[in-house]
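Removed: one protein chain of the complex. Kept in place: all other protein chains.
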Amino acid sequence: MIKKGLLLILLVGFVAVISGLLINFTGSNELNPLASYYAEKGPTEVGAANLVTAVVITYRGFDTLGEVTILFIAAAIVGFFLKTMNADTNRPLRLRKTSEILETASTLLVPTIFMLGAYIFVNGHLTPGGGFQGGAVIATGVMMIILARPASQFNHKLISVLESISGIGFVVMGVLGLVLASGFLNNAFLPLGKLGSLLSAGAIPIIYVFIGIKVGSELTSILDSLKENQNEI
Amino acid sequence: MAQYLTLEFIAMLTGFILIIIGLWGMITQKNLIKLVIGFSLFDTGLNIVIVSMAYVKNSTAPIIDKAVDVSQAASKIADPVPQALVLTSIVIGLGVTALMLAYVLRMYREKKSLDINSYTDLRW
Partner (left out) sequence: MSILLAIFLGLVILVLAITAIYHKNTKVAIIATGTVGLFASVLYLLLAAPDVALTEASIGSGLSTIIFFYVLNKIRQSND
């Protein structure tokens, strides 16, 4: 009972702090100086029509590198924990039969989903989307394969090779920016092209393809390590 | 009252209440999976709050195209920086949720229980 009362007091204090923030919030009528700098100079400096992409890849490129690293470490720890758990379960694999509708639909939908994912990360500098979204969409396709065909095995070697190559590619593109242009992850060492065309924005499409493959393979490896021994009844 | 009837204020209020619900769930629920669900709600609420801060009145998405010209971009678009941060935050949120669930599985294997009161190893 005392514990509940303490929790309530804690929560009331939290609400008081938050409501102080909330009452004085009136929204903004114009961009702050930093954001208006990005809006005015972004299209000419970076050449990407999607300004979020410009911020993610070039202006705040270090954040993205750290984020990909965190995701990699999380996937590695999940794999480590679940692999050691699966090692000593020797029960025979009895698979539940999936419905025919799901199997037929997945043959039709999975290639389309993969293509949509690739489209999203290739066009990341022009339309809403990019490496993270494209990778997540590709992982959704993998999820559909797992649901429709539980017996299918993934090639672990291929997944880890893809992940390593795309990670190294991302860093190499960053270092090329440092050597050939003004700074780490600067995209201007390739021609910026015309704003709004597919082959524009320097190195951004290449970096986003690497990020897309990396995020897709990391999420796939999380799903795969959770899948192991999943389908016994 | 009328000053509070705006899109960004309503979104921010939703986000803050979602944070409080998530926190309440995290400190009152006994089931480990409910704890992770509370964390996930907290995460979503925090992201909604940050995106609602990025909104500028009557703005559009920060993408230069036919509707938004380069010259007038600064007066028409929403703030791209918080949106970029939330973008990475969502992906990290998934990674952390998966990590927490892996810990839950591991803990369940040790004690065969999802109740947090049965984990008394650190209680003295």
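List of remarks:
We call the chains A and B, going by the order they appear; numbering starts again at 1 in every chain.
Everything that follows uses one rule, which is that a contact is a pair of C-beta atoms (placed from the backbone, for glycine too) under 8 Å apart; a residue touches a chain by one contact, two chains touch by 3 or more.
Since this is a predicted model, take the numbers as computed values, not measurements.
For the options B:70, B:90 or B:116, the residue in contact with the chain missing from this view is B:90.
Not every partner is drawn; the one left out touches subunit A at residues 50, 52-53, 120, 128-130, 132-133, 136-137, 139-140, 143, 147, 219, 222-223, 226-227, 229-230, 232. Summarising the interface, subunit B meets the missing chain with residues 5-8, 10-11, 13-14, 17-18, 21-22, 24-25, 29, 31, 33-34, 36-38, 40-41, 44, 47-48, 51-52, 54-55, 59-63, 77-78, 83-84, 86-87, 90-91, 93-94, 97-98, 101-102, 104-105, 108-109, 112, 114.
Please note the rule applied: only the chains that are shown with their structure count from here on.
Work out the mean CA point of subunit A and of subunit B, and you get 16 Å between them. Within the complex formed with subunit A, the subunit B residues making contact are 3, 6, 8-9, 12-13, 16, 19-20, 23-24, 27-28, 55-57, 61-65, 70, 73-75, 77, 79-81, 83-85, 87-88, 90-92, 94-96, 98-99, 102-103, 105-106, 109.
Looking at the complex, you find that subunit A touches subunit B at residues 7, 10-11, 14-15, 18, 21-22, 25-32, 34-36, 38-40, 43-44, 49-52, 54-56, 60, 63-64, 67, 70-71, 74-75, 77-78, 81-82, 85, 126-128, 130, 132, 136, 195-196, 215, 219, 222, 226.
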